[in-house]
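The other protein chains are all here in position, but one chain of the complex has been omitted.
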Amino acid sequence: MSGRIFFKGQAPLRKPIDMRQDPACAVESKEQIYSEDVVLNPDSSLANAFVYIKEGLAQQHYVAPVESKILDQQHCRYSPHVFGIQVGQTLKILNSDPTFHNVHAAAQKNKAFNLGMSKVERVKTRVFEQAEVMIALRCNVHPWMSAYVGVLDHPFYSATDSTGSFKLQAVPPGEYVLAAWHEVFGALEQKIKVADNETQTVDFIFMRR
Amino acid sequence: MLDWLPPNVSTYGGEIDKFFYVIYYITAVVFFLVAGAMVLFLVKYRYKEGRRATYTHGNTTLEIVWTTATVAAMLILALVSKPLWGRIKQQTPMTQNMMTVQVTAKQFNWEIRYPGPDGEIDTPADSAAGTLDDYQVDNDMHVPVNTVVRVMLKSKDVIHSFFIPQARIKQDAVPGHTISAWFEITVPGKYEIPCAELCGFGHSGMLGQLYADTPEQFEAWKNEKWPPAPAMPADSSNVEAPQQ
Partner (left out) sequence: MSEATATKHHDAHAHQSFWSKYIFSLDHKTIGKQFLTLGLLMLFVGGGLALLIRWQLAYPEQPLPLIGASKQFAETGEPDSTSSWDKTWAEWLSKDEKDQNWLAKNVPTGVITPAFYNSVFTMHATIMIFFVVMPILVGCFGNFLIPLMIGTRDMAFPLLNMLSFWVAVIAGIVMIAGFFVPGGHAAAGWTAYTPLSSDPQWTGVDWGQNLWCMSLLILGISSLMGSINYITTIINMRAPGMTLFRMPLVIWSLFIVAILLLLALPVLTAALALLLFDRMAGTSFFTPTGGGEPLLWQHLFWFFGHPEVYILILPGMGIASEMLPVFSRKPIFGYKAMVWAMIAIAFLGWIVWGHHMFQSGMSPALGATFMVSTMLIAVPSAIKTFNWLGTLWGGNIRFTTPMLHTLAFVSMFVIGGLSGIYMASTPVDIFIHDTYFIVAHIHYVVFGGSVFAIFGAIVFWFPKMFGRMMNEKLNKIHFWLTFLAFNGTFFPMHILGVGGHMRRIYNPMQYEFLKDFQGMNEFISISAFALGFTQLLFLFNVIYSLVRGKKAEDNPWNANTLEWTAIYPIPHGNFATLPTVYRGPYEYSAPEVEEDWLPQTKKLATATTHGNGHH
């Protein structure tokens, strides 16, 4: 299943970010950096949205992948800004900056954590035990830094890329509730039916007057 | 020793420094008298074979004299300290040109919020619009010189402490409280605002910058930074339009 997410309406502006408080955050290009909360393309497609199957999956146990999901801190941004991970899968948090970051996860169902990562603490790992959509991650030292992670107990989730597109692979046939989430625009749901060997296209449109 | 005091740039800072000096001279004199007496006695009364120490159990008159003198000195010190304390912490001078700023401490930054065109901070109008009518920025605090700046201190998480060394102001920010503090800077310049209460592993380096501006600088900064009425996006890619 694949699709795109769009936004129609009055979009809030992306705010410019001032990183002067920490010289170690400087990027070579020196061009102005903007917040990642609302990344709209000219064709109204929306990046950094999150799509996942909310209901309808049979009680099947999906084994957590062995590979870790990587969250990097580079040039004082979290990368990626929005992503998903499976319950039991290792989240590998990297600090690639020559400065002190921390990763404060405001989890409700999972155990919240607050990890300091100084220059020499380059890698830390965490595992989520419960499904939770979404968990906000913040760096307290650099207040503009934020990321969101969706923890699912199955592999059918995806964040939209820079073209606003997402793709869910190998979804078993059935009827589902597909949900889309965006940090500013909220959540949307759609009922979908997936048949055998079929590739479906589903779009979401967030609206705001 | 007191040469190490950061240069004072505030109104009441000078008065605090005066107290500092007074106590410094008093304690220095007391110390040298006590240490001097001790060294004198150690030398004069060191052990000599055949000599006998003076057998006495004390002197009540002496006890009364030095007790009374010490009590008097300490009470006087307390009495003369009180008025300045009251002026700094219990009252805020209400002058013609005053400015109120809300400072919300959080791990590990200072959220500085200036009142918007409506002149008030945090009104219902602010949250409803989705954008603040107030101007909020992290860590950069601009104030005009010779203006009483009233700081409404809050905290989002743990106890922090708002400290401007050169202004001699320090006030803890406590979650669940809004605490009022004030200062008035007399010398334009850039001054650091460290956090002075352990607030977590990012406590060190939690630092704001106070820009004490001349009136011209302050107006210029206001015009540059404060948001105008909510703007339309210049095109459908929603990057903030450059200021006119």
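Lettered A and B in written order, each chain numbered from 1.
What we mean here is this: contacts are C-beta pairs under 8 Å (C-beta built on N, C-alpha and C of every residue); 3 or more make two chains touch, one makes a residue touch a chain.
None of the values given here were measured: they were computed from a predicted structure.
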From B:M98, B:V137, B:V158 or B:V187, residue that would touch the chain that is not displayed: B:V158
Sites on chain A contacted by the missing partner chain, in the whole complex: 98, 100, 104, 106, 112-116, 118-125
Where the unshown chain meets chain B, residue by residue: 1-2, 4-6, 15-16, 19-20, 23-24, 26-27, 30-31, 34-35, 37-38, 41-42, 45-48, 51-60, 62-63, 66-67, 70-71, 74-75, 77-78, 81-82, 84-86, 88-90, 107, 157-159, 161, 163, 165-166, 168-177, 179, 191-192, 194-205, 207
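The definition used in the following text is that only the chains that are shown with their structure count from here on.
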Geometric centre distance via CA averages, chain B-chain A, whole Å: 42
Residues on chain A engaged by chain B in the complex (per definition of touch): 11-16, 18, 21, 34, 38, 40-42, 44, 100, 102, 104, 114, 116, 140-141, 143
Chain B residues within the chain A interface of the complex: 106-109, 130-131, 137-140, 200-202, 205, 207, 231, 233, 235-241
